[in-house]
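Every protein chain except one is present and positioned as in the full complex.
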Amino acid sequence: MTVTVEQTRTRFSDGRRIVLAENERLLNSVAAEQWDRAGSLITSARAVFVIGNGRSGLAVQMAAMRLMHLGLRVHVAGEVTAPAIGTGDVLIAVSGSGTTASVVGAADTAKKVGASLLAVTTASDSPLARRADEVLVLPAADKQDHSATITRQYAGSLFEQSVLLAFDALFQALWDNEDQTAERLWERHANIG
Amino acid sequence: MTVTVEQTRTRFSDGRRIVLAENERLLNSVAAEQWDRAGSLITSARAVFVIGNGRSGLAVQMAAMRLMHLGLRVHVAGEVTAPAIGTGDVLIAVSGSGTTASVVGAADTAKKVGASLLAVTTASDSPLARRADEVLVLPAADKQDHSATITRQYAGSLFEQSVLLAFDALFQALWDNEDQTAERLWERHANIG
Amino acid sequence: MTVTVEQTRTRFSDGRRIVLAENERLLNSVAAEQWDRAGSLITSARAVFVIGNGRSGLAVQMAAMRLMHLGLRVHVAGEVTAPAIGTGDVLIAVSGSGTTASVVGAADTAKKVGASLLAVTTASDSPLARRADEVLVLPAADKQDHSATITRQYAGSLFEQSVLLAFDALFQALWDNEDQTAERLWERHANIG
Partner (left out) sequence: MTVTVEQTRTRFSDGRRIVLAENERLLNSVAAEQWDRAGSLITSARAVFVIGNGRSGLAVQMAAMRLMHLGLRVHVAGEVTAPAIGTGDVLIAVSGSGTTASVVGAADTAKKVGASLLAVTTASDSPLARRADEVLVLPAADKQDHSATITRQYAGSLFEQSVLLAFDALFQALWDNEDQTAERLWERHANIG
């Protein structure tokens, strides 16, 4: 019967409970001091570059926009107006597995030209992490772990969510420390386009 | 002294606590049945269009990518390859205030050509909400409320976070209902670019 | 017979002849002095913003990339990292008809905040042109002219082509005047992403 079938189906409420619980456990297990140190690296850079593929890339673009609002010079890799990265810049490189070829390649270039590298990944011993000045581990899932003990969500969803939430938590800290009013930040929001 | 000063500064841990608590309270207060109904509208549409400005736009693009993985035909408004929206399509329109001109204008066009409209907003009586077939309220902040009782985060951050988390919760429900394996979805992930 | 039919069909060679002839006639009829003056406005601005819809937008993004290579600070309206436009900036606003709502709206904002406005359009008496400090007319088509005397191409194709060619001609002039080597420009090309 239809009613019975519907009652056994997964509903939004179930999804919500999973998403909230997984993010709470994950974010609370993060090494907060690393994120504080990363904040210092970011705000003292000449310019901030971000790179990431797919949904990871969209999440770190959300972070990039907030850093721009903070008054920093920010570029998204691949964006039309992005120039070359160079000495004194910082690259925020996001890859759940830490093995995404384009991201690891960008990390190599960043180090070669004298930029700092912040790796955001689930894997502390990945190729990306090994190149980094600071490794921001978001323990969202282990590639060898198919037991669904870390996440019941599809693919990298938990990682991508935590990228947004962690960078917004970092922004909250940077914002208060800079002692800039909301009005001052608001003036930097895009007014055309 | 440095130590004292640092102890008074806002740290990542403080930001993390705020982000987690606000999202938990917000998502738990959402009308889950509306999201379940929205899921039916989305999966039965000819094509799904999404629109949103700034960080709201990036969050709903993350949702759009997952809907594409589910096998739906999806377009982001403003994307090079997006055709005209028409009869039988659904528009997911995201605006915290429900007043963003470009989003409300797109909503008008969608209704005029016979598409369905899902409004995602904080304001149930906004211009956007009034045009919608289904209003998905994310009570992230009230424009008249400057008391920081709903959110201590900057600008629309809480709203934007909840857009991502709510759509990922909805995806989790849709995915299970469709009974598609993770492998089947994975085959749809972009393999070039 | 198939052969006969094929011989009567339009071929690439026909399209090529149309495209070349139309662009030659159009570009040669442009007021070159206006483009030289526009070049001075662009290179003396604090930052350069560009806006345009659809293919016009892509063409002016190609121009924006070259201006960045020249060492200018450049933003594309709607790009993730684009901040607010302000005093001392210049907006290059592209609209064939000179009536595109989002472009005219951006032009209004630019003038209000004290930025210069370069209008690129086919219509010298359009709403966009009337707001501009300098009007760059590309006489690609007249909206009232359906006689195909100006262009036999589809829609705004000739206008969009001429936007690219005219800006690349302007870049060629700016580049020589600045006396920068190709090697110096090349160093600014994106090295990641």
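Note that the chains take the letters A, B and C in the order they are written out, and that residue 1 is the start of every chain.
Keep in mind that, in the parts below, a residue touches a chain if its C-beta (ideal position, glycine included) is under 8 Å from a C-beta of that chain, and two chains touch if they have at least 3 such contacts.
No experiment lies behind these values; they were computed from the predicted model shown.
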Out of B:51, B:94, B:137 or B:163, which residue would touch the omitted chain in the full complex? B:51
Have a look at C:15, C:88 or C:114 and name the one touching the chain we're not showing. C:15
Touch as defined at the start, partner being the missing chain; which of B:42, B:74, B:119 or B:155 qualifies? B:74
Write the list of chain C residues that the hidden chain touches. 9-16, 18-20, 23-24, 27-28, 30, 32-33, 35-36, 39, 54-55, 58-59, 61-62, 65-66, 69, 152-155, 157, 160-161, 164-166, 168-173, 175-177, 182, 185-186, 189-190
List every residue of chain A that touches the chain not included in the displayed model. 58, 78, 80, 102
I need the residue numbers on chain B that touch the omitted chain, in ascending order. 49, 51, 61, 64-65, 68, 74-85, 91, 102, 105-106, 109-110, 113, 187-193
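Criterion: only the chains that are shown with their structure count from here on.
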Pick same or different for copies chain A and chain C, depending on whether their interface residues overlap by over half. same
Indicate the whole-number Å distance between the mean C-alpha point of chain A and the mean C-alpha point of chain C. 35
Report, in whole Å, the distance between the mean C-alpha point of chain A and the mean C-alpha point of chain B. 18
Flagged in chain A as touching 2+ other chains are 61, 65, 189-190
